[in-house]
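Apart from one protein chain that is not included, each protein chain of the complex appears where it belongs.
Letters A and B mark the chains as written, and numbering starts fresh at 1 in each.
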Amino acid sequence: MRFLRWLTGLIILAAILIWIFIHPFNFLVRCLYILLLCSFLCLFRILKGPTAADRAVSVDILGILIVGFCAILCLATGRPWYLDIGIAWALQSFIGVLALSKYLEGRSFDE
Amino acid sequence: MKTKIVLFIVAFIVWLGLTWSVELLSLIVGVGVAILVAFLTSDMFTPLRNKTGFVSKVPEFKQPVRYLWFLYYIPVFLWECLKANFDVAYRVGHPDLPINPGIVKVKTQLKTELALTFLANSITLTPGTLSVDVDKEKGYLYVHWINVKDKGVEGATRIVVEKFEKILRRIFE
Partner (left out) sequence: MNEIIGYIFIVAGVVFDFFGCLGLVRFPDLYNRLQAATKCVTIGTCGIMFGVFIITGLSPSGIKALLIILFLILTAPTAAHALARGAHKSGVKLWEKSICDKYEEDAD
């Protein structure tokens, strides 16, 4: 049963990846598509996660993914200010996750 | 005052790296921002005296041997990171999910806060382990291990901590 579920998921993922790779776009846009697929997996865990802590983990991972997204956008469009957005997003996401973890622990923010 | 000057220099170098221009206006703004940062955050880096009168020890950074050991530590760390990635990719892709998780307790000899921070970060980025909490007085670390091989304290310490602890003790203590 577990093997059957694994096989179904594998077939769906392979179909999505093949669909991405037969599209007539250039190389960096395909990388962007795969990162978009990763973001959708994170959003699935945010929707389904049983506790609040699972959702906090997904938000953390989504923040790091967006930094990589900004870097590939910088190469694909040739505009260097996308990396500034990446730096700012990394800083802000780290502080946000620390605040979330303090909230989970049940303490106040100024400790 | 010494920490303020060091912080000012570090903040100004980061500003130069971020703006990458030597126009007069950006240099003036950079000096202003660096002075502001140095005055606002300098009391976070001085050794504070806490309630029991214990002054946390600041390590000596003047011997060049420590920097050589740090240069040796970087490739070891990167190699372990790469191994960790292939390990996780194997466990994720396998249909039966070959995991065997648990939280174990390991003992460490390191005392200073900087060394403990580096040890916890290294444990998190290496194969199968994630540091959960630190008991600073007794020197224990609680580690979540994805494939528990040994439940006891000594065996887990030998497998998880020892290879980093030898190098980190030479760097920071």
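Here are a few things to note about the model shown:
In this text, a contact is a pair of C-beta atoms (placed from the backbone, for glycine too) under 8 Å apart; a residue touches a chain by one contact, two chains touch by 3 or more.
Just so it is clear, the model here is predicted, and its values are computed rather than measured.
Though it is not drawn, the left-out chain touches A, B in the full complex. In the full complex, subunit B touches the hidden chain at residues 14, 17-20, 81-82, 84-85, 88-89, 91-93, 97, 99-105, 117, 120-121, 124-125, 128-133, 142, 144, 146, 148, 151.
What subunit A contributes to its contact with the hidden chain is residues 13, 27-28, 31, 34-35, 37-39, 41-42, 44-45, 51-54, 56-58, 60-61, 64-65, 67-68, 71-72, 74-75, 80, 83-84, 86-87, 90-91, 94, 97-98, 100-106.
The criterion applied here is as follows: only the chains that are shown with their structure count from here on.
Interface of subunit A with subunit B (complex): residues 2-3, 6-7, 87.
Subunit B meets subunit A in the complex at residues 18, 95-96.
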